[in-house]
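Quick one: this structure, given as structure tokens, is what I'll be asking you about.
Only a single protein chain was left out; the remaining protein chains are all shown in position.
And now, chain A:
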């Protein structure tokens, strides 16, 4: 008994010494997949602010989201987690929460009033069983349409406001020898375009039912079939070189005046900026649809569960740094997204970011992204269905709808 006490006292002493020693140099290993030029510049903002706050930032960037997540999850399961790890806003970390592998940060959330300052879809996507389990850091709009202002001016056309208008102007542009829509013909970008059409033409509720509740009734409605057929008509508006193209090559077609329109998330802005173009001058950005609904997602950081006091203090400091208003604006300028806090001043950001911020001021315009609504096995099955329909002009809207019904059944 006495031995036991002595041993535990000894352990306590060692723990105290080592923890106070480590407290002086709070070391945070951060696992993320921000490896492109613009992305690493943006993560540097966090790193610099954390260093300024007295910590040591150990950058662990792994190229490719899937690779990074696999590596991080394996380390958490194996008991050697990083201090903080990136995920996309949504379901990617669900099972980590249910297996108690990540820390709940609700105390910080209540102190920082996150529920009041962040859009509800983002809050809902991060809260599990009433508690915050991740820290959202930005908002990406996924259904932006970038357009070449010169091409539209030369053709005497206005940028389309709705999808039927878009198909009509697209045909006119095609007759002039211009590529109406620049598309990166890889399954995920084809799917991204489809989602823009669903939310823009079918509406926010249809989008939520399709990707969220996933009841077959929604896809059997006439409105959905109309939407699918409209999407089918857009097949004729891309150039033959589209299949297999990378998204940045598609953006480049708009930059070089070869193509008129390009659907992408706001991360595509980085390409325009790198080419020396300014939002509102050479290119414009708009959301197509009767009312502009913005599909929003973004990135979050999770904090692997730990009992180590030093690690906990380091994590607390990281949370403060991530959501600091100045850091938020600077980070998001580089990242192309907008601050996750709706209460910060965005007047120093570009017009697209300001437009994004003002659209999101009305909660009715906030639509949660597929990553938030669907488990990956359903979105994957949808992607397979969309890419088959898009690439096979003979496939009917009905057989596409049937594939969606099957995907809903199997992902249940």
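As a working rule, a residue touches a chain if its C-beta (ideal position, glycine included) is under 8 Å from a C-beta of that chain, and two chains touch if they have at least 3 such contacts; residues count from 1.
One rule holds for everything that comes next: contacts and distances are computed from a predicted model.
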Q. For the chain that is missing from this picture, which UniProt protein name fits: "Regulator of SigK", "Sugar ABC transporter permease", "Alpha-ketoacid dehydrogenase subunit beta" or "ATP synthase subunit b"?
A. "Sugar ABC transporter permease"
Q. If the hidden chain were put back, which of A:148, A:242 or A:369 would touch it?
A. A:242
**Q.** Contacting the left-out chain in the complete assembly, out of A:89, A:186, A:337 or A:366
**A.** A:186
**Q.** On chain A, residues whose C-beta touches the chain left out of the figure
**A.** 66-67, 70, 73, 77, 92, 94-95, 99, 185-187, 239-244, 375-377, 379-380, 384, 387-388, 390-392, 403, 406, 410
